[in-house]
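Handing you a structure now.
One protein chain is absent from this view; the other protein chains keep their places.
Presenting chain A:
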Amino acid sequence: MLTYSLKRLAQLFVTVLGVVTLVFFTMRMIPGDPISAMAGDNLSGAALDQMRTQMGLNESLLMQYLTYLGSLAVLDFGNTVTTKLPIIQLILDALPVTVSIAVGTIILTVLISIPLGTLAAYMAHKGHKTLDNAITGVAMVLDLMPSFWTSLVCLLIFSLALGWFPASGTVTIDDPVQLMRRIALPVLVLSMAQIATMARITRTSVLEVLSEDYVRTARSMGWSELRVLFRHALKNAALPIVTVVGLSFGNLLNGTVIVEFIFTLPGIGNLLVGGINSRDYQMVQTLILFYALIFVIINFATDLVYRVFDPRVQF
């Protein structure tokens, strides 16, 4: 276990360094830089060049890269270009919003899609094609609706027509009630797409184990169908589901970009889009570094959870 952890740690370091380097050079390969992005229409080239020199953007690329690695080594993530605010602080402020949305989405998704997928599998197993097709069909339709569209539809229905949730308003973690009211619709929108994927995966893996011998044995012992389904079938079908939950949590952390924009939520997706648009190299580099770390950690955590479901998994 210790060797395994150390190995993973080394992998983490190499992965993150690779990501950081890739992002550093990719950002600089895209035409335009922070200054030309900021200036818009009313600044001349001479004024721009002066600002560029002041920001060290006229240094050689290698020099800039080394400076960047040096600052990373001492955990200095720098300030944003336009606002001159510490980047790490902005990320830490934005993180709770995005994490709340992602966690809420995962919970809602799991609560709906696992029973639904299991039910669909059971129906398919028993030969009731109609309900199985209905569930799979609805899940497909939900999956195919683009989130920028469902977001606006949800706003029109739940915010404007019914008045249940506000469309705007300040979000702080100090006010959990307000936070939940503000993230309810984004969670709903994101869940719609997630439910489809998750329900399909659940259906497939449960359906597979339903024909296994041990399920038949469980049935023959006279246990109730529910107990057979959830205690035996679902538990054994859980591995792929756990993998998907883990991966989708990672994806959700950066997949909230569109809903954050439409629902005016100050999360990290918002920071990333703003950072790319304003060519804020430092902001994008730090965020990607951050995403890389989260992904590596989630993968690690998923591996650990495997053991809970399948004791045969060895490290």
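Heads up, the rule we're going with is that a contact is a pair of C-beta atoms (placed from the backbone, for glycine too) under 8 Å apart; a residue touches a chain by one contact, two chains touch by 3 or more; residues count from 1.
The rule is simple: contacts and distances are computed from a predicted model.
One chain of the assembly is not displayed; among "Solute-binding protein family 5 domain-containing protein", "Peptide/nickel transport system permease protein", "3-oxoacyl-[acyl-carrier-protein] reductase" or "Sarcosine oxidase subunit delta", its UniProt protein name is "Solute-binding protein family 5 domain-containing protein". Contact with the chain that does not appear here is found for just one residue of A:Ile88, A:Met145 or A:Ala167, A:Ala167. Among the residues A:Leu57, A:Ile88 or A:Val103, only A:Val103 touches the chain that is left out of the figure.
Among A:Val19, A:Leu72 or A:Ala94, the one in contact with the hidden chain is A:Ala94. Residue A:Leu155 is the one among A:Leu155, A:Ile195 or A:Val244 that touches the chain missing from this view. Mapped onto chain A, the footprint of the missing chain covers residues 30-33, 36-48, 50-51, 54, 82-85, 90, 93-94, 96, 99-100, 103-104, 107-108, 111, 152, 155-156, 159-160, 163-171, 173, 176-177, 180-181, 184, 187, 261-264, 266, 270, 274, 277, 279.
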